[in-house]
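Attaching a single structure in structure tokens format; questions to follow.
Every protein chain but one is kept in place in this view of the complex.
Let's look at chain A:
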Amino acid sequence: MPRFLHTADWQIGRQYGRFKPEDAAAIAEARFTAVERLAALASAQQVDAVLVAGDVFDAQTVSDRTIRRLFNALQGYAGPWLLLPGNHDAALAESVWSRARRIGAVPANVELLLEPEPHLYPEAGFAILPAPLTQRQTMADLTAWFDQAETPPELLRIGLAHGSVQGLLAEEIDSANPIAAERAERARLDYLALGDWHGLKQIDARTWYSGTPEQERFKDNGAGQALIVEIAQPTSAAISPAAPRVTPAPIGTYHWQRWQADLRLASDAEALIERLQTLATNTVLRLQLSGTLDLSAHQRLQAALGVAEGRCRSLEIDADALRLTPTDADLAALQVDGYLGEVVAQLRERQQGDEGEIAREALVILADLLREQRSLDGEATCS
């Protein structure tokens, strides 16, 4: 039974500016690792071909080193890699593909699907109908020619395209590179491998988005996987055609998570601190804090966040909506007396204003300074 590995949107060469430099480097590096994992998976599953549905590269002009690294990462699988140009790496007059060929980086088992014409693999029993992008964007359905394309009846008809399926992905209705929702059926395809949508998504029995193999957004949409596709026989040859068997396989290294913590009660902070302790090391976390905290709880939370930051891959904190409300106990603990008490009160007030976060920061600084002072006093007392 023919078997394929369907993947897409590798976006090799993408950088992640929102993270700290070392995190950004690791996360970018993870995309190469994902490709190596795909190669390993393809070998292990003994697939007939790896279908890559566009956006292998994030840009046309990446460095030669990046091009070579990508093709080197394919070494783990010796079977055919079928690479389709997407909108990021369209087959333009001069493209990353022509560059790759010019520098001799493309191995023999890698097929670049730069022309919209059938590619036949009679020994393996399948024909590939690719819809490569030859412009950065097009408003025409590049898969339209599949309908008329003739292939030997004994071969599976596998479509490979990059774009948005019309009418299904609500938020991309007007997007470029449209693909008709019923293309698989109209073109009598056994499977239509799609790319562009970074999450994993099934369109119909024979049409799937595999999603990107390495997550790169805080969106829980099944990204970070690849699809193993098994097809019994060509639809045209079958009396009652069975749908292909599609199995997701996890590939990605990092888990991108977004937490929103609204801190109202003292226990809320403690719960968050506990939860932070459970974070896995491959987590890329974005934490949005809101609500109010007293100074001591804030200090504890800061400490816990410091620990968490050391453990997980990346921790991004958005505390703009968080307010600090020093309690009497806080003030006593910090020995806030005299006019400092007035300053603290004013800062607390100001958190409600236009530049609340600055007031909060000022409050944190003041609290830190006071703690420092107290600890100095403490030392002085001890000695």
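The rule we apply is simple: a contact is a pair of C-beta atoms (placed from the backbone, for glycine too) under 8 Å apart; a residue touches a chain by one contact, two chains touch by 3 or more; residues count from 1.
Keep in mind that, in the parts below, contacts and distances are computed from a predicted model.
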Omitted chain, identified by the protein name its UniProt record gives, among "Rad50/SbcC-type AAA domain-containing protein", "Cytochrome c553", "Sugar ABC transporter ATP-binding protein" or "Peptide/nickel transport system permease protein": "Rad50/SbcC-type AAA domain-containing protein"
Residue in contact with the excluded chain [from A:R3, A:R99 or A:R286]: A:R99
Touching residue (missing chain; options A:A42, A:V62 or A:L200): A:V62
Missing-chain contacts mapped onto chain A: 13-21, 24, 58-64, 66, 92-96, 98-99, 102, 136, 335, 337-340, 342-343, 346-347, 350, 355, 357-359, 361-362, 364-366, 369-370, 372-373, 377
